[in-house]
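Only a single protein chain was left out; the remaining protein chains are all shown in position.
Letters are used for the chains, namely A and B, taken in the order the chains are written, and counting of residues starts over at 1 for each.
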Amino acid sequence: MSAALQHPSPRQARLRAARSFARRFRRNPLGMAGLFIGLALIFMAIFAPLLATHDPYAPDFAARLTAPGWNYWLGTDELGRDIYTRILYGSRITIFIVALVVFTSAPIGLLLGVVSGYFGGWVDAVLMRITDVFLAVPKLLLALAFVAVLGPGIVNAALAITLTAWPPYARLARAETLAVRNADFVAAIALAGASPWRIITRHIFPICYSSMLVRVTFDMAGIILIAAGLGFIGLGAQPPLPEWGAMIASGRRFIFEQWWVAAMPGAAIFIVSLGFNFLGDALRDLLDPHAKVRQ
Amino acid sequence: MNPLLDIKDLSVSFAKEDGTLSHAVQGLSLKMGREKVGIVGESGSGKSLTARAILGVQSSQAKVTAGHIRFDGIDLAAATPAQLRALRGDRIGMIMQDPRHSLNPVHRIGDQIVESIRLGAAQSGQRLARRAAWTKARDILEAVDIRDPDRVLQLYPHEVSGGMGQRVMIAIAFVREPDLLIADEITSALDVTVQARVLDVLDEMVSRRDMGLIFISHDLPLVSRFCDRVLVMYAGRVVEEIAARDLAKATHPYTKGLLRCIPRIDGPQEPLPILQREASWLEPPP
Partner (left out) sequence: MIKIDNLDVWYGAGARETHVVQGASLHVERGQSFGLVGESGSGKSTILRAISGLVPRWGGAMSIDGIDARDGHRGPQRPKYLRKVQMVFQDPFASLHPKRLVGEAISEPMKINKMDDISERTDALFAAIGLTPSHRYRYPHELSGGQRQRIAIARALALEPDVLLLDEPTSALDVSIQAEILNLLERLRQERGLTYLIVSHDLAVISHMCSRLAVMSQGRIVETLDRDVLAHGKAREQYTRDLIAASR
């Protein structure tokens, strides 16, 4: 073994694994494009006040429905607000919803799926039937019903999406767990006296992380679309918040004459969803063990 | 007269992550007639890659170069993919380690053998009725020492044991009566008593039809019992070529070391001699 393989610390060992991953990731141009779009979105959200050219909320009736040009890069809406600025600020809402959904639904799905797969028997039967019930109801319908009960708003919209997003994660985590439940390395740690909780959290969770990450990345595109959809029908973010879906909804009335009012936030949604799909594809190529066999 | 297979200077290499080539097989030459040649080596020695390169079925990342690879006078390197396919179906056969991967899991064994028989017949311009092909499949299974061929023909691949599956694979390989058969670790997953029966069957078939056989295995004593001639590979190179019956007189330290470190039933219960690998074995022989 070469000197490069000497790892004097666990941190360096992990760093080395990360570097090797980064090297392979860099060879995928679409994945890099997706990563760039994702990072750009975060950059926009953080530095929105610096990048903005106007105030996102202050109406300017003199400049109503101005076409894209030198002063208003992407035009203005029916209240004369700069669409570029509003898209910038809207990225914060998009990230907030995506993050809220991901950080609630993925852990719930992971935990239920792994517990279900590891214990099997009646635990599995009960948890999976609950999962089935949620899977059987159309996503948007369930989200709609939830928002209708709790009232519209960003947080409620995100929680509604969470309600529909966790069952696929549970299924995925359960499948991964079943594949390793009887593996020798699980038997070995059980023989060391580890409790089921320790086996699940320290040994089975890490096995699920890669496929969960791939799935979550793909789902981000879907989450953005559903959030925009809820905003569009008036059940998500409420005016005057610059949520992209709500912006499209308000632009709908002028779609033939002042197309940019709806088209610009639409393009933003399109680019960001596409970016997460690219990223998901690239991650799957690198992380999915089944895809590796095919290559 | 042409040798059945004539390989000169075969190399197989892979591009590494940093762009340099790693050589998995280097400068392998082999001239063989209708005989049993064993290729022996430990994992990673390049023996299976050699077999794949001869057949032209290496993975897309592998780079194969050779002075020449001639099969019965035909230059395999210059052959078109269609010609290669025809040769592989008709004149060169291959049996792999795990029959369960080589057989289609959703078709009955009988249907797969019949398919192979009828394809073979079609290639030589005959049409063979299903019923006739089925009868022929029965005979072939009987020839590989399967006692109740009618039952086995009706089974799916997952329903047969490893030894039975491997005999079915041998049967399929012999359907086309190839001139050269390549067997890659076909007995390593089998129990010893089953191993002996599979090898008996293989030996019988090869001798009766006067074929050439390349027998790839990690098991040096087994190969030396079974083959006429043995090539010992280490890190992609042939380090020693020796008549199988002279294995005890092997001269290369690697071959000798491999033989010594195998425990024996009636051997002494002392520490086994450890194989000391030397850098000089990686150099091309003078």
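Going forward, a contact is a pair of C-beta atoms (placed from the backbone, for glycine too) under 8 Å apart; a residue touches a chain by one contact, two chains touch by 3 or more.
Just so we're clear, the structure is a prediction, and the values are computed from it rather than from any experiment.
Here is the thing to keep in mind: the chain we left out touches A, B in the whole complex. The missing chain, though absent from the display, is touched by one residue of A:26, A:198 or A:253; that residue is A:198.
Mapped onto subunit B, contacts with the missing chain fall at residues 42-43, 162, 191-196, 218, 220, 257-258, 261-267, 269, 271-275.
In the full complex, subunit A touches the omitted chain through residues 5-10, 12-13, 17, 183-185, 187-194, 198, 202-203, 206-207, 209.
Here, only the chains that are shown with their structure count from here on.
A separation of 50 Å divides the Cα centre of subunit A from that of subunit B.
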